[in-house]
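Yeah, one chain of the complex is gone here, protein chain that is, but the others are all in their spots.
Moving on, here comes chain A:
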Amino acid sequence: MQVIKPRASLLSNYEVLDLLRELESDYLLKSKTAVRVKKEDEAAGVTAQRNYDPLEDISENLRTMEVEAIQYLSADYQPTRMQTPQGIAQLVKSITPYGLTKPEKLQIVNLAPTEAVELYVIVEELEDRLGETMQEVLDAVQASLTQPVSASAPQDAGGAPGAEVVIRREEMEVEVYEEDAQWDHAANDVEFVDAGEGAGVEGDLDLDDD
């Protein structure tokens, strides 16, 4: 093993959450297919052991990581549940003119400060550097969130993304029934394309040098 670059680029929490959710739904899909294949085998009276079980390839460690990290990243004290890829890309664009450093921008995306105190913690010497434009940054953050924090029904904010995930999973289930016994092709289709939703954000945060 050789570490070529320990810090090639920074990732926002939202990107990591997105990646983990993708892995999670991939896992659910596989485990469902595995159960179904097993049942079919039993029904057809096949007793021979299949020599390959897709679930064997998913390590315990990865599952632990997935479950715990998703739990942390989508907890109700995190802004990720109100963020969208478009919103984040827009936010990064709109805070460019204020001369913030990359780590500061990353933290603004990760923590989505909506109050001045929160911004004080992230940006050093905030008053000297931003002065009057501080409120504009806070407004930009507020605009990037789908459900404004100050909305009258904050509990709805949590419901929406959850529902979205459910829908996505249902779509996948339908897919399973269409492609009979071709589970491995479904797995092949899942690729971590760099030019995905978060690409704009990631590119912007790329570290040029170490």
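Here is the rule we use: a contact is a pair of C-beta atoms (placed from the backbone, for glycine too) under 8 Å apart; a residue touches a chain by one contact, two chains touch by 3 or more; residues count from 1.
One rule holds for everything that comes next: contacts and distances are computed from a predicted model.
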item: Protein name, per the UniProt record, of whichever chain is missing from view ("Magnesium transporter protein 1", "RNA polymerase III subunit Rpc25 domain-containing protein", "Glycine cleavage system H protein" or "Ribosomal RNA-processing protein 43"); value: "RNA polymerase III subunit Rpc25 domain-containing protein"
item: Candidate in contact with the missing chain, chosen from A:L28, A:V46 or A:M65; value: A:M65
item: Touch with the omitted chain, as defined above, among A:L10, A:L29, A:A89 or A:L145; value: A:L10
item: Touch residues of chain A, complete complex, unshown partner; value: 1-13, 15-16, 19-20, 23, 51-52, 57-59, 61-62, 64-66, 68-69, 71-72, 77-78, 103, 107, 110-111, 115-118, 120-122, 184, 187-188, 191-194
